[in-house]
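With one protein chain removed, the remaining protein chains of the complex are shown where they sit.
What follows is subunit A.
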Amino acid sequence: MESLWFEKSLYDLIQGLRSNKGNEEEFIQASLRECKIEIKTQDMDKKATALLKLVYLEMFGYDMSWASFNVLEVMSSQKYPQKRVGYLGAVQSFRPDTEVLMLATNMLKKDIVSPNIPNLSLPLAALPHILTPSLAMSLLPDILSRLSHSSPAVRKKTIVCLYRIALVYPDALKLAWPKIKEHLLDDQEDTSVTSAAINVVCELGWRRPHDFLPLAPRFFELLVDSGNNWMAIKIIKLFATLTPLEPRLTRKLLRPLTNIIQTTSAMSLLYECINGIIQGGILDGDDSLQERDEVATLCVSKLRGMIVIDSDPNLKYVALLALNRIVASHPMLVAMQQDVIMDCLDDPDISIRLQALDLAAGMVTSDILQEVVNRLIDQLRLASSQDASKTEALAHPDDEEPEVKGSDSNLPSINLPNDYRTEVAHRILDMCAQNNYSEIADFEWYVGVLIQLVRLLPPSSTEDAWLEPGVGGPDPWNITKDTPAFRIGSEIRNIAVRVKGVRAEATQAAEALVLLDNRPILFPATSNVGIDVLGPCAWVSGEFADQLRSPSRTLQSLIDSSNISLPAGTLQLFLQAIPKVFIQVNRGFETKESWKSEMTLLLARVVEFLEGLADHPDLDVQERAIEFLEILRLGAESLNSETEQVPFLLQSVIPSLFTGLELNPVAITAQKKVVLPPELRLDEPFNEDLPGLFQNLDNSPHDASQHHVLQNFYYLPDYTPVSQKSAIEFTPAEVQLESSYQGSDYLAPSDRRRERKERYRDDPFYIAPLEPTSGVSTPNNEGLDLDAIPIVDLKLDDAPQPAIRSAPKPRRGASRRMEVAGDETFGNEEAPLPSNAPGSAANKRSLLQIDSSNLGQFSLQEDDPIIAAEEDADMRKAMQNVEKMRLRMQRTSERIELEGIPAEGTLVKKKKKKTKTQDPDQPGAEKKKKKKKKEVN
């Protein structure tokens, strides 16, 4: 009867969902309200049904954490169907912060020892999802007893459950492991149980391979005799972690593995054999075993076969995966398969392409670098020309680029997603820049590649960030640093600085990117991707201004009024470049008749541009603009007097500001090696009463209108001095920004302060009362009329050569070996510490990750009998204390959980600290101490 009512009810919900297409949300909310009432009734059937409906809705993202107590109620039902719903609810909805679990211990104990197999399977399957250390500790004896249950179905689940218990409570393994081992060694044991045990050992194995070496003969036996492919795969995985420790295993395994590779028809087993041979390091032994070479050849030929012969994309993918693992240790073997790998670069499947890309990046040498990169560029070119034809070309999709003649026709035409294109761009840069450009034979080619890449970059959404007020203004570097566009800019700068031989080419490339005429082509209106490239390019054009083709055009592009809307970080670099290029242009005037009028004109234009930036919202931009503005105003003044020749100030004083020692690349660690002067005390506060100072500042009588003026001056961009010839229209933005202040402007200062305090009361980052500054920053360039900018073809190659160039341009193709400047540093070279060092990566936990790191410190080795006996007694004592402990832990974890910290995390930390200080050679002693400490606690 109840099952009928049961099904009808979930059925009703689902039917309702299906018939309420369009206003499901409303229906669901109504159902949730119903469930909330139903779940509170005393009628167990109704309660369980409501819970089942809630679990179903939870799957669609409707929170049911509020029902956790009701879940417990249904779990404790006497009827199996209801109990099952309860357990399902617990599995699906309990979270680390679910507190009611403390109340469930006795009920779980009762279910675990239930004589009814379905009943007792429920907690075994559910426990891994809800375990806490205290729960694990108190349930351990009951679960251990289930290992000797008569049903193999119970035994196999128990083994896995014990493993999950050990993850949160490592000491459990001391008791559980000997029993699991018994089952593993028992020939008469059911194969399901054996294979569950192998799966568990496999998970434990890579943490503590030493402990499982003694079992190797049994694993070997199972591998050869069992005939179970699922288990064989796991055993091979396990051996891959054991062989590095025991060289004799290698010799023993070689023959059976070869045998499997040659005979098996199961591709998964074949693949895992090859993978096991690779990962287990069987190929890298130092003694020249003849069999080893044979195996290596066999493996690689099988992998090649998987790629070439079988048309199955899965096999292609895993074969590339395996090759990726070999490439570090056996680059030669992999390089022999270069032809098939290169074909995979053009595979229609993106996953396969990405693997091939990884592989290509791993095996490039100077011989094949150009081929690989050209191939990838062709891919990108094809993709972007497809885009262009699709979206009715806004800019010219410049396919007649003479640099690379790709074989476009035989490439498959598939739509490449943008993140793949970004990945390709990153890989190209990685490949070329590795080992300080050691693989690049032809730097002119590389500069060409960089220029092309800029054009081929996909539009990316992250670049929009700087357009939004408040986001890009304060710290533009952090936002744009990782984009390929920024990296390309940095590469051009790197090449210009490091490789003197192509400095001219690199500078001219930078110039080409900076030139205003080229921007519509390089950075199509549809994407603002190229903006990141401009900063470093501007810097290069300034620093090496003497190499520019046309300094005056560059200067015009740098001081164009449309630049004002660029991100602050880019503008800073523009500002640095402007005076340098200006000096270079001036130098050209000096020989002319009309120098004075031209110089005056130029100065006026530069000054006008700088004036526009003198009140830029970004302080860095503002400061630099004002500095150069004042210097150039002085220059303009000196020109006004009746001088017959170039004034001294303009001729040598200003230029001397930017000449001197050449800039060289500095190692990333160099700064750290600078010894701090002893009198520098960074930790000492300037003023002890800093908060008080702010307090006073805030209390001081404050005229609202004055405040408004100051606010406007510092935070509202005012572009009126800029001549209106450009198409930029800032007024709408200004109006908008002003309106955002209204809230505070209409309040009296004291009211404002109270309101602010209210607002920030809970904000931990709010230190002292400050003037409210809502996000104001670079204006957006919505009004920027890109169509007004003339479209001119970019001609990189046939631009007029500067007449004064002394060195003849070396012929393309005759690749010169370039001198690449290394990083400058002093003292001993240390490995730089990039942010993604392995140490920091280990600390970062991945989502979904089940942490087994605390097993690493735990030993399973057989101890000598005396210690073991002592330990047994110790353990018994400990177990007696478990119940007492549990209560205490419950209380502490309740306290902890209230603060929002998972109880599990704190316990693990404690454990780690203790074990670190103890002697790892005496696991027994360590154990005892640990126990005692706990009791003291």
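Assume contacts are C-beta pairs under 8 Å (C-beta built on N, C-alpha and C of every residue); 3 or more make two chains touch, one makes a residue touch a chain; residues count from 1.
By definition in this document, contacts and distances are computed from a predicted model.
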Complex minus one chain; that chain's UniProt name from "tRNA (adenine(58)-N(1))-methyltransferase catalytic subunit TRM61", "Geranylgeranyl transferase type-1 subunit beta", "AP complex subunit sigma" or "Large ribosomal subunit protein mL44" is "AP complex subunit sigma"
Among the options A:Tyr56, A:Phe544, A:Phe589 or A:Phe609, the absent chain makes contact with A:Tyr56
Considering the complete complex, identify which of A:Ile14, A:Leu103 or A:Val224 is in touch with the unshown chain.
A:Ile14
Among A:Ile352, A:Leu429 or A:Val621, which residue is in contact with the omitted chain in the full complex?
A:Ile352
Touching the absent chain when the full complex is considered, from A:Phe27, A:Trp206, A:Phe658 or A:Phe694
A:Trp206
Touch rule applied to subunit A and the missing chain gives residues 3, 7, 10-11, 14-15, 18, 52, 56, 58-63, 65, 80, 84-85, 88, 91-92, 94-96, 117-118, 121, 124-125, 127-130, 153, 156-157, 160-161, 163-164, 192, 195-196, 199-200, 202-203, 206, 230, 233-234, 237, 241, 266-268, 271-272, 275, 279, 313-314, 316-318, 321, 324-325, 328, 348-352, 354, 358, 417, 838, 841, 844-853
